[in-house]
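Note that one protein chain is taken out, while the other chains of the complex remain in position.
Naming follows writing order (A, B and C), and every chain is counted from residue 1.
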Amino acid sequence: MAHVRVQEAPFDAGREIAALTEGRRDVGAVATFVGLVRDLNDGAAVSRMTLEHYPGMTERALEDICAQAAARWDLLDLRVVHRVGPLVPGDAIVLVAVSSAHRGEAFAACEFVMDFLKTRAPFWKKEETPGGERWVEARASDDEAAGRWVEGGEGRG
Amino acid sequence: MAHVRVQEAPFDAGREIAALTEGRRDVGAVATFVGLVRDLNDGAAVSRMTLEHYPGMTERALEDICAQAAARWDLLDLRVVHRVGPLVPGDAIVLVAVSSAHRGEAFAACEFVMDFLKTRAPFWKKEETPGGERWVEARASDDEAAGRWVEGGEGRG
Amino acid sequence: MVTLLYFASLRERVDCAREQVALPPGTPTVATIVDTLRARDGRWSAAFAPGLAWRVAVNQSMADLATPLKPGDEVAFFPPVTGG
Partner (left out) sequence: MVTLLYFASLRERVDCAREQVALPPGTPTVATIVDTLRARDGRWSAAFAPGLAWRVAVNQSMADLATPLKPGDEVAFFPPVTGG
């Protein structure tokens, strides 16, 4: 069901949302998340960013995360688009869009996919700052966000 | 800060998202919700829907909901677009888009605005079904969804 | 005088979208007006029956039976909202 893409090219959020709804009359809710490069991260100005990934495993990991979401909530469709390569502040990095009959499921699944993508999909960011290049460090808050979905069964769903 | 519109015309979700990010380098997250007319509601086929509202109060109510969200989370911008008038299944009804530095706040605020809009903004839906026209009944589940944000302080935020 | 507005199923039930009514002397509230409406006839008393789900806004802000009214106020009656 899920549609997963890893690409260098920009994506069009409107087109991705439209792809979930076009020709359908059973979609009641589409929740979408777009993540972008900020010009400030961990207290340093960011002028550029490069996204590295593990080709092959990346797609498998994203498909697996989508399959987990689809098993957990009653969804109609899912899309994940993640960019790799060089990016600058203001550029979109990732899009997750989820369609469902009702909004609660679309919201929960969209946030779940983002939280799991942040901790389980093999992407790595390298930033260019006034102090030189640096690899972005994983955040404890991202692990906590992903952990919510495991503890106590339904998490925030 | 918030941008609120009530209109008969369709909207372009991609353009609304772009309006939150264009020319900015401080946006890290945009959470968006689009609600659509389904061809099935409460067990009956829906061929058409008409959305009535209370001009003047509608805009005030939406602005008030946005202000509450902005007071509660660290947001960069918010947009709400709600259509009125005649619609058919597949048509988008409402868009809520929220930008923030980090995803948790964007997701929470977007869902909060939708939950409050569903219970506090003066819109009413009338459906055309094989059994004739009927006013859509308010759902207890929507009251519960809005209630989550009040009980216990931070709700799901 | 105050302006009364009716929306959606409530408007259809009373077959009226907008009217102007005089405010009684004293310290009128939403309850005062609702009592007047209920006294009109069976259709109005049914539409505003106690326990029936209707909402009221005064000057475009949510209100309740105890909300005081003054001349020039806009009082709107409607069913629970169903947008979004």
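Definition applied: a residue touches a chain if its C-beta (ideal position, glycine included) is under 8 Å from a C-beta of that chain, and two chains touch if they have at least 3 such contacts.
None of these values were measured; they are calculated from a predicted model.
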Taking the whole complex into account, name the chains on display that the unshown chain touches.
A
Contact with the hidden chain, among A:Met1, A:Met57 or A:Val88, goes to A:Met57
Even though one chain is not shown, subunit A touches it at residues 35, 51-54, 56-57, 60-61, 82, 93-94, 114, 117-126, 135-138
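By our rule, only the chains that are shown with their structure count from here on.
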Answer with line, ring, star, complete or other to describe the graph linking chains that touch.
line
Could you pull out the chain whose C-alpha mean position is farthest off from that of subunit C?
A
Could you put a whole-Å number on the gap between the CA centroids of subunit A and subunit B?
22
Which residues of subunit B are in contact with two or more other chains?
35, 114
Multi-partner residues of subunit C (at least 2 other chains):
none
